[in-house]
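Input: one structure, supplied below.
Only a single protein chain was left out; the remaining protein chains are all shown in position.
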Amino acid sequence: MNRDDSKIVAFCCEHSAYQAANKAGRMRLHYPDNVRIIRVPCAGRVDVQHILKAFEKGAAGVLVMGCQEGACQHLTGNTRARERVKYTDSLLKEVGIDGSRVRMVNLGPDMGQQFVAEVKEMAEKIEGEMRR
Amino acid sequence: MIIAERKPLEEIKNMLSGYKEILVVGCRTCVTICWAGGEKEVGILSSQLKLASSREGNELSILEATVERQCEKEMVIEELRDKVQEVEAILSMGCGVGVQTIAEIFEEKPVFPALNTTFIGMPEAEGVWVEKCGACGDCMLYWTGGICPVVRCAKGLLNGPCGGTRRGGKCEVDPEKDCAWVLIYRRLEKQGRLDLMERYYEPKNYRAVKRPGRIEAATA
Amino acid sequence: MQVKIGVFLCDCGESLKNIDFSRIREDLQRLEDIAFVDISHNLCLEEGEKAMTSRILVENINRVVIGACSPDLCEHIFTRLLEGLRLNPHLLSLANIREQCSWAHEGDVTGKALELIRMAISKARLLQPIEREVVPVSKQVLVVGGGFCGMRSALELSRLGIRTTIVESELTLGGKMEQFEGSYGIETSPQAILNLMSNTIEEDENIEVLTSAEITSVEGQAGNFPVKIRRGGEQVSQSFGAIIFATGHTTKTLPRDFEPELGRNAISQRKLVEMLQAPEELERRPGTIGFVLDVSDENSRLPILSTLNNALAVKERLGSEVYVFCKSLKVDSEGMEKLYREAREQGVVFLKFEEKPQISKEDGRLKVEARDLLLGEEVALLCDFLVAEEKVLPCEGTEALGSMLNMRTDSQGFYQDENVHLYPVASERKGMFFVGGCKGDLDFARTSMDISSATVSIYELLSSGKVIVEVEKVKVEPDKCQACLTCIRICPHSAIQLVRVDTEKEVAKIYDLACDGCGICAAICPAKAIRFEGYADEQILAEIEAIGESL
Partner (left out) sequence: MNNSVLVIGGGIAGIASALELANCKHDVYLIEREAAIGGHAASYCCKATDVCTKCSVCLVPQKLKEVKTHSKISTLTNSVVSKVSGKAGNFQVEVWQKPQYILPQRCIACGMCFDICPTQPKAIYPPSPEAVPYSYVIDESQCLRLKDEECNLCEGICPTDAINFERKPERQELSVGTIIVATGFDVFDAREIGPLGYGRFPNVVTGLDLEKTFSYEGSLKLPSNGKEPHNIAFIQCVGSRSESHCYCSQVCCKYAMRFARLIKHQNPDCQATIFYIDLQTAGKGFAEFYEECKEAIRFIRGVPVEISETSLGELEVRFENILQGKVGRESFDLVVLSVGMAPRRDSWDLARILGINLSDDGFFDTKEPSNPIETNVDGVFLAGACQVPKDIPDSIAHGTSAAERAMEALERCK
């Protein structure tokens, strides 16, 4: 992954976040195009290693997007994902990447607007850092 | 089983400064079970090292390997024999025994520990391990109802409990922890062996096992 | 076996103007393991499918990559098509280049579309086929609890041809049926319903009843639960396809909030019903009867249902004054609003309070003082009898049985976690169902809906006696597994157990029928021993790798 166009990798749970992304598309809500969505069966499937590998391959930010807290079809998937993201954030701080470049996001399947807002927020955060 | 904990990244980076090709070696037994040095942790540490080195400009090339048991010579040799040739230094994620076994076999390459071997213990909850045995070489569990005061009493008293035990049977030194001797008392009480509490025990011979320990079993 | 990938791109009737498909085709054809790149206008319609089928028949490819619209619109079409061509439907990888690429961004997005397709291709290269297998399931169902729900479930299952075994801890069936005895407005008395049901159960050879029995252990997975049942000394072991928990709830009178000793004056709903059944035995007719509600628990329906019923019964049979003290009357069940209006028409007085009423004894009667909101002033009332409030609580054994089955209870201690995906009757474990009172305080209509929902879910699972299952979609590699039990402890569906495999080493095993395909275990395994085909680590990492390699 080359360095110049900073990419955002978004692991999207197929029950909620992936549907929210589809809804954003169908409502023609435009968001930055440096996002790459990877479909996962549950946010709980995303491992610390996947996130670190994404950064290793040059990603500038990673979003782990799962169902709302308490509405996960697999009961603990999104809670575990949140803990793993917190652990990965501490690992990244050790390495020197701080500014919470990895974020856990909870979405309902109809939250097209919020999906776009989260992506824009991460893109602006990265834009801010790139310029400094 | 042996419980270990990973060293902070800063310390590991300082150890590796000056070396370009590193072999990170995990171990599949104790340190996998306590989430410290298994194949997954090898992947995580390698990613961290690659990320840190690429940010600082000195590109590290990292090889990853995982041995079934690092404390078994044959397994170490079989797994690492040809990988060791391609690297300058070895970073072992095994317990202290693993690090030394690899160092003995591949004497020409420096071997660095990535973990701190902490204690012999067991899982208390998911992701939480507690110390139970200090390997003192002279087990006295028979008269303390199966609770070891040498390790689980903060002061290692043999004729406890000390005067400072807190309300609710908590330890004076660390209010979170239970006082080992209160636990011992309650268990002996349940078994009706409270007479053992009255006996006076002489100070313990901590040189029962001459360091470094060595055991020779009768060869079958 | 050499990987040969067929790529199909759909430009959605040439409407995706901001993607240059020919440039994408040119770039992809340079990759050596790509057999062909076809551009179609409507892959989701018959013409597109026909073209795809003929193309696949001609070229012997073993992976299919499709760049089209969102998978929930077209994935099922392509899987059916591949099955028709006897290609394994799991060798399919989709890139969403419409909703998440063409429609989501301004300007030319050919670069992003190409990247999404290359991500799908790099994943497709590592996809492995998943075979299907038929797993026999036992058509026998265990019903725990012989109350109304247990009996009704057994009867409905038997009507659909499924054998059941009822395990009841008491000596006889019936459970809490009699508490509705003498309820106003129910035509046939619960006792009559109870007798009718137990007689039909006796005659029905599909149903076996084990009274004063209890479960000691439950192992196995959906379709095959070996259960040990202890009945008077000896232990019976039997295997069941599914289990229904109909253990019901208990109601407990909680005087602790207003401390009348439950002597002569403060009575429970039960006692009031007994008085109503034999009004002539009372020494003298009570002048006023008070009901107190919403003191310790503001959120349950059943106390209010029985209060309204009994208040109307008192009016009808004893004719005494009736006062109901409550904070918020829960009328959100079928017909409750009408019952509430009828009670007011019959002269039952409802007093609404904000702070808890004060109860004290005064010359042999109970005095209730509360600040009534509608009148706006203090009200003091002397009642001959005060019906204490009853709180609906889970049975005692709930906690123990819950932990034995590794099942979480909800915030009030009832069965079934509060997750909406489990509603109405499912539990975290496939093949286990919760029905009726053991889940919370359900009124009559909701309980009967629960029973039928559980029956039909079990019929769906067991009726054909076999289930088609994807073999080892999520698999533990025995030689890597250190049996550290992490996956067994964290699996939300309890689908993993420790088994002795041919390497005589104990390793974890994932049961395909019970596994719900979430992948939490694959992510947490410290030894990287669990592989989730379709979302395996190397497949996800390959997708990440392909980001940024475009043009």
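List of remarks:
Should a chain be cited, it is by its letter among A, B and C, assigned in written order, with residues numbered from 1 in that chain.
Just so it is clear, a contact is a pair of C-beta atoms (placed from the backbone, for glycine too) under 8 Å apart; a residue touches a chain by one contact, two chains touch by 3 or more.
Since the structure is predicted, the reported quantities are computational estimates derived from the model, not experimental observations.
The missing chain, though absent from the view, touches A, C when the full complex is examined. Of the options C:His76, C:Arg132 or C:Arg285, the residue whose C-beta touches the omitted chain is C:His76. Interface note: of A:Gly44, A:Gly58 or A:Gly112, the residue touching the hidden chain in the full complex is A:Gly112.
Contact with the chain that does not appear here is found for just one residue of C:Asp450, C:Asp512 or C:Glu533, C:Asp450. Panel shows subunit C; residues 12-15, 41-42, 44-45, 69, 72-73, 76, 80, 156, 159-161, 185-187, 298-301, 328-338, 341, 352, 373-374, 376, 410-412, 414, 416, 418, 420-421, 423-425, 439-441, 444-446, 448-453, 455-457, 459-460, 463-464 of it touch the chain omitted from the view. Residues of subunit A that touch the chain left out of view are 15-16, 19, 22-23, 26-27, 67-71, 106, 108-114, 117.
Keep in mind that, in the parts below, only the chains that are shown with their structure count from here on.
Mean C-alpha positions place subunit A and subunit C at a centre distance of 29 Å.
Within subunit A, the positions touching two or more other chains are listed as 47, 49, 53.
Residue positions of subunit C touching 2 or more other chains: 490. Of all the residues in subunit A, the ones that touch subunit B in their complex are 47-49, 52-53, 55-56, 91-92, 94-97. Of all residues in subunit C, those touching subunit B in their complex are 480, 482, 484, 486, 489-490, 525-528. Here subunit B touches subunit A in the complex through residues 8-10, 40, 43-44, 47-48, 50-52, 54-55, going by the rule given at the top.
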